[in-house]
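And now, chain A:
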Amino acid sequence: MLTVLLILIPLITGLITFGLKGAGAKALSLLSSFATLVIAVIAWQQAATAPETLQFVAEWIPQLGSQFNVGLDGMGAMLCLLTAVSFPLIFITVYGREYDRPGAFYGLLLLSQAGLIGVFTAYDALLFYVFWELALIPVYFLCSMWGGERAIPVTFKFFVYTFAGSLLMLTGIIYIYTQTPEHSFSWTAFTALQPGSTEQSWLFWLFFVAFAIKMPVFPFHTWQPDTYEQSPTPVTMVLSGIMVKMGLFGVIRWLLPVLPQGVYIWQEAAIVLSVIGIIYASCIAIVQTDLKRLIAYSSIAHIGLMSAAIFANNEQSMQGVQVQMFNHGINIIGLWMIVEVIQNRLNIKNMQEMGGIATHAPKLAIALVIVSLANIALPLTNGFIGEFLMFSGLFQYNAWFAAIAAVAIILAAVYMLNMLQKVIFGEANALTSTTADLKTGELLAISVVIVIIFVLGVYPKPLLELVDSTTAMVNAAAWVK
Partner candidate 1 sequence: MPVQYYIFLSIALFCIGVMGVLMRRNAIIIFMCIELMLNAVNLLLVAFSKMWVDAGRIDADAAQLFVFFVMVVAAAEVSVGLAIIVMMYRNTHSVDINILSRLKN
Partner candidate 2 sequence: MNALISTAVFGIVLMFVGLFVKNKQQIKYFAIAGTIIAFIANWYDGQLAGGSSTILHGMIEVSRLSVLFNAVAIGSTFLYFVLCGSSFEKVGDDVADYFALVFFILAGITLTASFSNLLMLFLAIEIISIPQYILAGADKKNLKSNEASLKYFLMGSFTTGILLMGIALIYGATGSFNIYEMGLGTGDLSPLALCGIILLGFALAFKVSAVPFHFWTPDVYDGSPTVFTAFMATVVKAAGFIAFLRLFQVSFTGGGLEHHWQLIIALITAATLLIGNFTAVFQQSVKRMLAYSSIAQAGFMLFTIVSSNETATQGIILYSIAYSVATIGIFAILLKMKDYTFDGYNGLARRQPLLALVNTIFLLSLAGIPLTAGFFAKYFVLTAAVQQGQLLWLVILAVLCAAISAYYYFRVIIAMYFKTGDAETLPITAGFRSVLVIGAAVIILLGVFPNLVLQFL
Partner candidate 3 sequence: MGTMSTELMIFILLSAIAIASALGVILSKNPVNSVLNMIICFVAIAGHYIMLNAQFLFVVHLIVYTGAIMVLFLFVLMMMNLNADIEPQKRNWLKYAGAISGGALLLVLVGALREASLPAVQAGSATDIGLIANLGKTLFTSYVVPFELSSVLFLSAMVGAVVIGKK
């Protein structure tokens, strides 16, 4: 029931928010997001001790053998927690901003939250697909309506891209569904089926492309920088912090256990793509002058690593990926928060025109430094744990892939430090010397991020233990040879 509540709270409040004006919409959405957070924390505690109590099953479409089947395993609880943590942070960060038609803006954000939590909780393939799309639609509207001047075509590209991918996945789901003996969509039935290896081989691609587009993995990534650049920053936070995790989540929940042989056949290809993507995106990030695009490409690189680690598919890499899903979410949201503040203050995106922010807005600068360092996986920040485990896991799979991928940690340092240098260091210019430092709300939100960064960086145990069960599940399913 708790799980259902997690979906229902943002869904219902989101719908109500549509009817509200300015302050009311803000307040309600904030309230709702906090309520969700409270539930998510409780759910997290339960997921650690008694995950079966979070399972909720109700009839949905009996003709199809589809049920409203939601539940939370370790990974699901973790991602729900991430979602639940992120939204209040996002709302607090933008609390001072005035958006056109705030009711719709906050309403759509809450709806996307409902969709995201739905994706992370669904244990029924059809339900999963429904939520998968449901999360996309509000984001599409948010980006198009409140985005930059090129937002409409860019977001549309994003939409069609992901839509095409998910339809391919739908084909795969339908195929597997028709093969299950009792015609069921339940996750259990899907994992129990195990089609022949030829079938798994091509089914793999139907699923993989959908997930790869969402993540995004090279070469399916070209929607991403444009979309991140053009979206309003709160939406970019949702996109990069949480939505990309849908792809990773999808692979772990719906690809690895369902098509282990397909994965076994193609894992090398997937890893190669991911590794290419890591280096490729890192290189492009080096020559970006636009702050948002730089972060976008850095995100592609990070996601590439996560995808490689997933397909390396051993205990370490899987633990690492899951932990990193959370941590990357927190870090990138923190990064976007700061970008949002900078944008809000300066209204420029080109890093060449910035500089010297540290002199006039030291708190902002410190926050940016910390979050950037977490982003390049400095030890004792949360980014380190995941990356360490992922690289290690990848290394166990294939040392050369890991060695090539690991070059990214150098490249990451190059572009992140360049970014820091250009944005906050140096002499202030006429524009940046007017930069106001963080305001209370912003400071609060960013402080939360920073605290999480350090707490999980020093003591990742709770997170690691939480996702243990999922890793065990995947590994148990995955080593079919």
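General observations
Going forward, a contact is a pair of C-beta atoms (placed from the backbone, for glycine too) under 8 Å apart; a residue touches a chain by one contact, two chains touch by 3 or more; residues count from 1.
With respect to how the candidates were assembled, all candidates are chains of the complex that A comes from, given by their letters.
In this text the structure is predicted, and so the values were computed from the model without any measurement.
For chain A, the touching partner in this complex, chosen from 1, 2 or 3, is 2. By the touch criterion stated above, chain A contacts candidate 2 in their complex at residues 60-63, 126, 129-134, 137, 141, 144-145, 151-152, 156, 159-160, 163-164, 167-168, 170-171, 174-175, 177-178, 206.
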